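Dropping a structure here in structure tokens format, bear with me for questions.
The other protein chains are all here in position, but one chain of the complex has been omitted.
Should a chain be cited, it is by its letter among A and B, assigned in written order, with residues numbered from 1 in that chain.
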Amino acid sequence: MSDLMIFAVLFGVLALLNLVRLIKGPTAADRMVAGDAADICICCAMVLFSLYSGRGIYLDIAIIGALLGIIDTMLVAKYMDKGRWLKYAAKDRH
Amino acid sequence: MQKTKLPAVISTFVVCYIFWLLLTWSFAVQELAAGAVVSLAVALFSARFFIHEKAFWLFNPAKLLMALAFWLGTFVVEMVKANVDVARRCFGGCKDVNPGIVKVPVDLKSDYGQAALANAITLTPGTITMDIAEEEGQTYYYIHWIDVTKPSGQEAGDAIKGRLEKGLRRVWE
Partner (left out) sequence: MLLRIVIDLLIAFGLIFAVAGTKGILKMPDTFCRMQASTCVSTLGVLGVCLGGLLYAIFVMGSASAAVKVALIGALIFFTNPVGSHAIAKGAYQAGIRPEKKMEIDDYGRDFDE
């Protein structure tokens, strides 16, 4: 039974290691990539912990975590693009 | 901005309703009705961003089976090979890299095919699609490659996406 818990803790440690790059990273893109990887590791840990404890609520939280991860990646990407996507969209409309 | 069309709304509604059923996983009448209302609202709002042409493509069983065979067969083999390659580079000290951005011609015509090929290339570790450009009727991808071994153009294209493109052409053309 406890082997799932061991794997979940290992994934949590991986997420903490990703936080090192998130703090140190020289540019915004580095920080976002590390944050995304940490988010995915936390999702995996949450799936394993949910199966270990037998409660379904952690799976719902993992789904929300996965969806929010992609949304904030898109937000930071658009911020780094200096709003060029907005310009493309305005050009298409005419 | 496109107008909202009826076929696009119907197929978006079906996809949303299947998602609702999978997420709630209960078949009481109230849940089914609430799901229908929410899916219809979402479909009316987002169908014009979601589907532009050939709305019922995904409901053709033969094409669906071919797409499944691609994503579970050809693509998984390529992905595992690329994963092992990148993992070897990572464990080997991260010094064995030779990055570069190559420009590669693509022959797929339809929008869905091009999007699926770009996503498949990005999902294999070692290559990321950065942009799509169109010059004189020919589509080009700009691809960041972690280990450039071939010069830009057709040769690099064959090395990166030869088998993926062959599999996808069977589905979309």
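Everything below uses one rule, namely that a residue touches a chain if its C-beta (ideal position, glycine included) is under 8 Å from a C-beta of that chain, and two chains touch if they have at least 3 such contacts.
In this text the structure is predicted, and so the values were computed from the model without any measurement.
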Neighbouring shown chains of the undisplayed chain, as defined at the top: A, B
Chain not shown: contacting residue from B:V9, B:V102 or B:L168: B:V102
Touch residues of chain A, complete complex, unshown partner: 3-4, 7, 10-11, 14, 17-18, 20-21, 27-30, 32-34, 36-37, 40-41, 43-44, 47-48, 50-51, 54, 56, 59-60, 62-63, 66-67, 69-70, 73-74, 76-82, 84
Contact set of chain B toward the excluded chain (per top definition): 22-23, 25, 79-80, 83, 86-87, 89-91, 93-95, 97-103, 118-119, 122-131, 133, 142, 144, 146, 148, 151-152
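As a convention for this text, only the chains that are shown with their structure count from here on.
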Averaged-CA centre spacing for the pair chain B and chain A, given as whole angstrom: 20
